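Structure, as structure tokens:
The other protein chains are all here in position, but one chain of the complex has been omitted.
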Amino acid sequence: MTLSIVDYGAGNILSVMNAFEAIGEEPVLASTPEALMAADRLVLPGVGAAAAVLGKLRQNGMDQALREAVVDQGRPLLGICVGMQVLATTMLEFGETAGLGWMAGETRDIRDLGSPRAPHMGWNQAECGAAETPFHRQLHNRSFYFCHSFAVMDAPEAFVVATTSYGGSLTAAVGFGTVLATQFHPEKSQLDGQRLLEAFVDWAP
Amino acid sequence: MHVCNKCVMPETSESLTFDNQGVCSVCRQIEFKQTGIDWEAKRAELEKIVADTRGKYDYDCIVPFSGGKDSTFTLLYLVRDMGLKPLVVRFDHGFMRPTLQDNAHKTFRTLGVDVQHFTPNWQVVRKLMLEALRRRGDFCWHCHTGIFSYPMWVALEKKVPLVIWGEPSSEYSSFYSYDEDEEVDERRFNSFVNLGINAEDMLGMLDDSISDYPVTERDMKPYRYPPAADLRKMRLRSICLGSYIPWDVKAQVKRVKDELGWVGDQVEGVPPEYDYEKIECFMQGVRDWTKYLKRGFARTTHLTSIDIRNGRKTREESLELVKDYDGRRPPSLDLFLRYLDITEEQYMEIVSQHAVAPHVMPTLDEVRAAGMQPKLHDYDKWSRVIGDMSKDDQAS
Partner (left out) sequence: MLQNRIIPSLLLSGGRLVKGTAFTDHRDAGNPPTTLRAYAAQKADEALLIDIDATREGRGPDVAAVRLAARECSMPLTIGGGITSVDLAKACLDNGADKICLNGAALDDPDLISACAHRFGSQAVVVAIDVIDSAGGVSLYDYRTGHTLPDRNWLDWLGQVEDKGAGEIRLMDVSREGGRLGYNCGLLAAARMRCGLPIILEGGAGKLDHLSEAMQQGADALALGTMLVFSDNNIIQVKRFLKNAGHPIRL
């Protein structure tokens, strides 16, 4: 099983590699569309300004390869932090940028959503609804490390698998198709994060 | 100082907290153990785990063994009740008592098991004891780390992917709880077993106050946990028997006494009825005394609390026993001071750095006024050998 981390110059690759190695996996880096297509399972990290991250993803056709592998061919994908935000339709950070549009939704400044400060930085609890989604056990009431100033809002309700409270309610994780994406950093969330990564590795959507 | 409203453990204990009824977390863990666990399902889980290794390797499992009641019961259960062929691994902390050695000898011969003994370098142990006392007010670091690391190296070397321990820590402390699967792994080792100090850390902390014996990286191997990646590659499971069967000390002691001729012993600082507890180490009295100085409670508090949780004692009678037995200096302290070549004043000074608020450590005068415990029957048999001819030649 090839677990590939998308290496496109905008993610904290090392932490993600370390985290998967710590749970006994052997992740590889995928920095070309070919490498991406060869993966069985993908991880899309992302830190920094979403528009810049998206710009890097759009270089060399990586975004198209990602869509083909995940949306068309159904490979599981774990998106992390900005790696979740770019999946939405629109990003409202420093102006308006079109996201990959895999799901409806727009990223907004968390202060506009009721948060007392930006960034939302630190440990916070993920809250799940009643519906049993594939990662419910690993998410509900578990604490994860958040570090973001923007949040995805107005995603389809059925896609939102976890929220968190910081002033207002912020989207913490989404799941649709073969995609699981988290606003928080599971690779920096110790045991609860490891359990989520393990569940992703074993996921057969 | 707050004391649990159900048992008699105080707030200065290492890991427990009190809920809004003033009951401690360990009491709640035991309540859960008694009511919230499907023990039949757990037993079936154990059968499955064991089935994975049974008959496939030189040994079905590794059983770390001290000779105390818990490891003796564990060995008895695995060999007789489950029909396993274990390799017994015995880490010698340096303070084994004669009755315990007899017990172990009887157990091995009666059950019929292969046993691997390991005695670490005493010159190294001396230095580790002093540094651990200074850093943590707990001189048993070599024992905590050696007992949990050494058998894992054996498992690696012998390629036996199952290690079975006795009681889970949730039985007595709150680093883990009964509703989690307590794997005896590197995480647990670092959570509390090693007191936050790994072998590589300790190596740089040692100095020459006791001796100029040069301790090297190789000398530290018995205290170093094997690389997690190597253990993972062999799919090693390291489990507590007490996660799969309900731990019942009284019933288990009865079995080892009846079926293996296991014999109890007097122990420093506890009421005579507790003849089954911590009989394996003649430094146990100093360990308990150090804990008393730091935290204001010792083994009688611990043992009577266990009895309360299992409906065998009332809180009132426990408090009486605690008053009588916790808090008197043990004779073994003199041997300990000799081993580390320090005076009682120096020992008190070191331990005073570790007193846990709100407990206030007694002074040496107060200690002397409270009197000393009686010597145990085998006191004179405990080794006086320091391993330094200039000191060992003198009369002990």
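Letters A and B mark the chains in the order given here, with residues in each chain numbered from 1 onward.
We take it that a residue touches a chain if its C-beta (ideal position, glycine included) is under 8 Å from a C-beta of that chain, and two chains touch if they have at least 3 such contacts.
Because the structure is predicted, anything quoted here is derived from the model rather than measured.
**Q** Identify the residue among B:62, B:195, B:283 or B:322 that touches the chain left out of the display.
**A** Candidates B:62, B:195, B:283 or B:322; residue touching the omitted chain: B:195.
**Q** Of the residues listed, B:6, B:33 or B:135, which one is in contact with the missing chain?
**A** Hidden-chain contact among the options goes to B:135.
**Q** In the full complex, which bits of chain A touch the chain not displayed? Write them out.
**A** Per the touch rule, chain A residues meeting the hidden chain are 12, 14-15, 18-19, 22, 47-49, 117, 119-125, 143, 145, 147-149, 165-166, 185, 187-191, 193-194.
**Q** If the hidden chain were put back, which residues of chain B would touch it?
**A** On the side of chain B, residues 14-15, 17-18, 25, 135-138, 174-175, 186-192, 194-205, 294, 353-354, 356-357 touch the unshown chain.
Going forward, only the chains that are shown with their structure count from here on.
**Q** Report the inter-chain centroid distance for chain A and chain B in whole angstrom, where each centroid is the mean of the CA atoms.
**A** Their C-alpha centroids are separated by 44 Å.
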